[in-house]
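The structure that follows is given in the form of structure tokens.
The complex appears here minus one protein chain, its other protein chains still in place.
Let's turn to subunit A:
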Amino acid sequence: MNPLALSLILTTLLAGTLITMMSSHWLTAWMGLEMNMLTMIPILMKTTNPRSTEAATKYFMTQAMASMMLMMALTINLMYSGQWSITKMTNPVASNMALMALMTKLGSAPFHFWVPEVTQGVELTPGMILLTWQKLAPLSLLYQMATYTNTNLIYLSGLLSILIGGWGGLNQTQLRKILAYSSISHMGWMLIILPFNPTLTLLNLTIYIMLTLSIFMILTNTFTTSMSSLTLMWNKTPAMTIMLMTTLLSLGGLPPLSGFMPKWLMIHELTKNNSIIMPLTMAIMALLNMYFYMRLIYYSSLTILPSTNNMKMTWRFTNTKHTMTLPTLITLSNMLLPLTPMISMLE
């Protein structure tokens, strides 16, 4: 893309999310979400094949429908309460409809169908923006309005997201789809803790974004998009293969890595509120996620598939991709667990 157009579009993408996160009036929040959606489309269509055009069209269709539902929820709220504040959406029709619209924007079940298809149809970098940056704006709105929504709907959607994120990712060999189902599952965890302790939602979001950014950057640096090219990664950069292993274990929520921190604190919070079956189900279903991450680790780091002898010694070319923030992100995504008492700064 023309650098001027790209910088304009990225600036507006940034501005859209920031406008939504900084607003207290529903109309400006909706405006920021629309800005996000519109400027995401050329980013998704950066490559020139019909697959990415199809992915951008699917993204636009689902997000436009969600924005329409959100606008209807806003006007119903305006009709019954006469005010536009995000935190006081007292009419149940309005708040539940806005909840469903925001869940569609986040890609949590039962509105998750667009996430694997859109993530698979685009390159790794737009997929990375889709799964990390685009979660910020809807979650900031959910954080503010969740007190008046029907919590049964939140629990249902969260549990369903964890189930679908776990079971849906089992049969995948394409890495972008695996990361999409991982995103669905993490959204489920974030939604369930929202009525109990919204700070943990933000903590989970932060750690999830760090982990997903690390994994996407590792994959971008080694040009791997499917499990078959993952098996050849040990040849190119053995260090990054090991880092992928630890980051994937962290994404699955294994102690002593930092991905364990949000899961541990969430289960703690849920059991403090006398809810036993739900965190049990959530923890067991997170094992499904862990299974396909383990499969990726097995094929990338723990085994070397049979190959000819000249494949074991590749010529090392200089790496032309930027790895600027990658060491910091990998360190953060693996070693943050001892800093758990610092979550009080998120309050």
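In the analysis below, a residue touches a chain if its C-beta (ideal position, glycine included) is under 8 Å from a C-beta of that chain, and two chains touch if they have at least 3 such contacts; residues count from 1.
Just so we're on the same page, contacts and distances are computed from a predicted model.
Within the choices "V-type proton ATPase subunit a", "T-complex-associated testis-expressed protein 1", "DNA replication complex GINS protein PSF3" or "NADH-ubiquinone oxidoreductase chain 6", the name that UniProt assigns to the complex's undisplayed chain is "NADH-ubiquinone oxidoreductase chain 6".
Within the complete assembly, A:T39 is the residue of A:T39, A:T104, A:S157 or A:S300 that touches the hidden chain.
Although one chain is not drawn, the whole complex shows that of A:M1, A:M61, A:I276 or A:L305 it is A:M1 that touches it. The chain not shown here is touched by just one of A:L14, A:L78 or A:A283, and that residue is A:L78. Those residues of subunit A that touch the chain absent from the view are 1, 5, 8-9, 12, 15, 19, 27-28, 31, 34-35, 38-39, 41-42, 45, 48-50, 53, 56, 78-79, 82.
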